[in-house]
Structures are given as C-alpha cells and as structure tokens.
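Removed: one protein chain of the complex. Kept in place: all other protein chains.
Entry: chain A
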Amino acid sequence: MSLPNDKNGNMSFNSQLSAHLFSDLLDSIIVDVASECHRTARLGLDCNLEIEEEELRLSAEARARLSDPSNGGDVNGKYIVDIFGQTHPPVANDIFECMNCGQSIMAGRFAPHLEKCMGKRDSPLQL
C-alpha cells in the first residue's frame, strides 16, 4: 500500500477511514436485522413466539380458574376440577382386561385386584 503523501499521517487517516467504513457497513446490517425481526414479530411469523404466547395465555386462564371460588377447588361437591378444567370421577372407571387372570377390571379397583390375583400363580385362563 504505497501512497504518495506523508506515510504516517496517511496511515492513521487510512485506519480511521477503514474503521469508519466498517462501522458504516455494520450499522447498515444491524438496521437490516432489526427491521427483519420487527416484521417477523408484527406479522406473527415467529412460530415459537406464537406458541409461547398461547401457552402463557392458557396458564393465566387456568390460574384464574383455579383461584375462582365458584369452581370446586378442593373437595367441593362430587367432582374435582383440574387446571385444564376437566373433571375426573373420584374412582377411575375405565375398564380393561387383567393381563394375569383375564377378568374385566375397573382401573380404580386394579391395585387391590392385583394383590389377590398375583397371589394365585398360573391362572387357569393363562395361555
């Protein structure tokens, strides 16, 4: 890099100018990124952001429902309401087949059944 004028003076001018030009380029890229993010945010194109906002909204609603005294928070009435607003009967009433003895068992009654059932090994219904 040979320049005609005073070398020292021009080198510092050159460095200043280079640094200034670099800052220009960087600032221009910063503006690009900022306006792109702005556009993405305003148009709701950021999926993750949308999902997060939805979750925040739902949990806020659920919290409100929970603290609402008109709902069965604890054991008020027959059914308990959970944070999603669902009710569950006190005893689980799904019915399925016991894998040990083949009987039809209610889910809420499965543990006591299994205590008895497992005690009798080699059930006659087992294949």
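Methods note: a residue touches a chain if its C-beta (ideal position, glycine included) is under 8 Å from a C-beta of that chain, and two chains touch if they have at least 3 such contacts; residues count from 1.
In this text, contacts and distances are computed from a predicted model.
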Omitted chain (choose from "TMEM9 protein", "Trafficking protein particle complex subunit", "Transcription and mRNA export factor ENY2" or "IBH1-like N-terminal domain-containing protein") - UniProt protein name: "Transcription and mRNA export factor ENY2"
Touch criterion as defined above, residue of A:28, A:67, A:86 or A:104 at the omitted chain: A:28
Missing-chain contacts mapped onto chain A: 1-3, 14, 17-23, 25-35, 37-38, 41-42, 44, 46, 48-49, 52
